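Other chains of the complex are left out, but the ones given are in their true place.
The letters A and B name the chains in turn, as written, and every chain counts its residues from 1.
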Amino acid sequence: MATTKTKPAKSAKSAAKKSNSFLDAPINSKLSAEEKLALYRMVLGIRRFEERSLQAYNQGKIGGFLHLYIGQEAIATGIVSLMEKDDHIITAYRDHGHALAVGMSMNECMAEMYGKYTGCSKGKGGSMHFFAPDKNYWGGHGIVAGQTPLGAGLAFALKYKGLKGCALCFLGDGAVNQGAFLETLNLAALWDLPVIFVIENNGYSMGTSLERSSAQQNLAHRGDAFGIEWEVCDGHDVFEVREVANRAMIRAREEVKPFILEIRTYRYRGHSVADANHMKYRTKEEIEEYKKNKDPINVLKAQLLADGTLTEEMAQSINQEVKDEAEASVKFAEESPYAPKSEIQTDVYWEVDNDTEGKLKGTYFFND
Amino acid sequence: MPLITYREALKQALAEEIERDENVCIIGEEVAEYNGAYKVTEGLWNRYGDKRLIDAPISEAAFSGLAIGASALGIRPVIEMMFMSFSYVAIDQLFNNASFCRYMSGGLMNLPIVVRGPANGGTNVGATHSHTPENMVANHPGLKVVCPSNAYDAKGLMKASIRDNDPVFVMENTILYGEKWEVPEEEYIVELGVANILNEGTDLTIVSHGRCAIISLNAAKKLKEEYDLSVEVIDLRSIRPLDEETILESVKKTNRVVLVEENKPFCGVDAQISHLIQFKAFDYLDAPVHRVSAIDAPQIYAKPLEDWQIPNEERIISKVLECIG
């Protein structure tokens, strides 16, 4: 029923050596200039969007939590760029990058953070709960690892319907210690579900370093316990992410099997903006070091300048465009209304919202 | 009409819906090859095969969440909790994901899953296996819950629940699985949110649900014979949505109410029904709303003591007499 043999880890590192750059890998070399620029626009757009949202948060215009993806942009950008019609994606609360990558507008995302009626969830979900089913994006989930069984469920549905797609289920390095995820690994392997668990390993779960949360820190290796193949790679080079993820996605679609992809990355900001503490549990040097050598935007920019796809001028204008777009989204959000109070009790039950003839009997809500 | 068991009625509902809709599948521990721990799915795996009946490992959180995720893409999974008590290891998936994803997405998705399994005591299996969590389920907007007390309702409510586009919990009862009732051969549905008056009466109203409704009906018969009391017995069938109208009409007629349920009293379903009645029929009440619930302690193992702990005819009768005063 389920595969019990696992091939040894193929680290993307080695693959990297074969070519002097992941840019030369077929999946990347075939990219048109437009497509490469689109990748650049995306990583930059996510960065500028979140920087602007941080500003709004600090001005007290956005409340609740704000978990920034800054530093990890190449992962969602690279993987989503490989998605086909029947591929689906789901992630945790650090979900802005994935949202923009699948094509959600800055307007609906910013408005959602503001809690406005024009937000992607009408202001009902907030920063941690973005959804775009029409773009195969199933959220945006606030409970650590709570999305992982759902990700397996998306894969289950694809297999059940005979569709040739895969489910991309993102989680963090701290989420790997939730029972729901570990149970799901066994289920996905036992039932041969085409789901790829993408562990965005940024080294910390809030203020807890990987060493203090996992007894054995090669997280992808956990796949061995359930007969799931895995691979580990770095997340700062969008082309490396694409090269490795592409193989995993093809395998999931073709062989209809789960896979674990651990991607080493780093978050520049605190766990959430409320995390004033993040200079205490890691050094300034550690952060600067990563920014200097592995910033996903700089790394991509350098490659595109080198291969002539990009010029400094183009970079400037793209930067200006996404900045303007982010600025416009703030204006949009601020000018948008909140939902009317009556909306508090809509979107609770499908049957109520659709007032299905004859079907709607009894009381659904219980305030005096 | 043929007499069939509660178990058979549930099975018919599952089989009919599996045949009606290719997206309906059953997931749970021992539901397929083993034919179900309580044989509710007996024969279905032989008939419909691996795709529609899926045996799961002992990972309730994972397969509950999996069913929720699959339902987002149009699959309509019916997951079996061998005991509803085991849903305690899957509460986050059921109470956060199944109940809130629609809301948090601003209505962009809906999750048509059914969570079914026995939720009852009285079988001498101890505290960990005797939970009746319909109160906790109903506390979470986004979820629905029904508690069939007989074969007719079991089949009709199960079919309605599977066709419902929201998550529905169907609370079954192991003690009823083997009991028989008349069930029509032609297809039918029992809509959610519609209570059933098991017995018309004028002196007092008993509101109950699940197996307790049957015990209440028997108590009502004795109360007629032995005390010439005319007791109306209402079987809620559905807890959320709730048929307030039927409850209130009856109370306005009889002016006295006893609520009977198997759950522990603190915040049991009947606490809510009690509030509802005194709030909406205050001027019609000649006596306070009385309750018969499980004696407030973890479910005891010893059979005779457990039979006393959960509502029985004797305790119901004395509570009714107390309420009539």
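In this section, contacts are C-beta pairs under 8 Å (C-beta built on N, C-alpha and C of every residue); 3 or more make two chains touch, one makes a residue touch a chain.
Note that the structure is a prediction, hence the values are computed from the model and not measured.
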Tally the chains of the entire complex by the labels shown and give it as a formula. A x2, B x2
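Criterion: only the chains that are shown with their structure count from here on.
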Mind pulling up the subunit B residues that touch subunit A in the complex? 23, 25, 51, 54, 56-57, 59, 61-75, 92-93, 96-97, 101-110, 141-142, 144, 164-166, 191-194, 238, 240-244, 272, 276, 279
Can you list the residues on subunit A that touch subunit B in the complex? 88, 90, 119-126, 129, 131-134, 138-141, 143, 146, 148-154, 156-158, 160-161, 179-180, 183-184, 186-187, 190-191, 346-351, 353-354, 358-366, 368
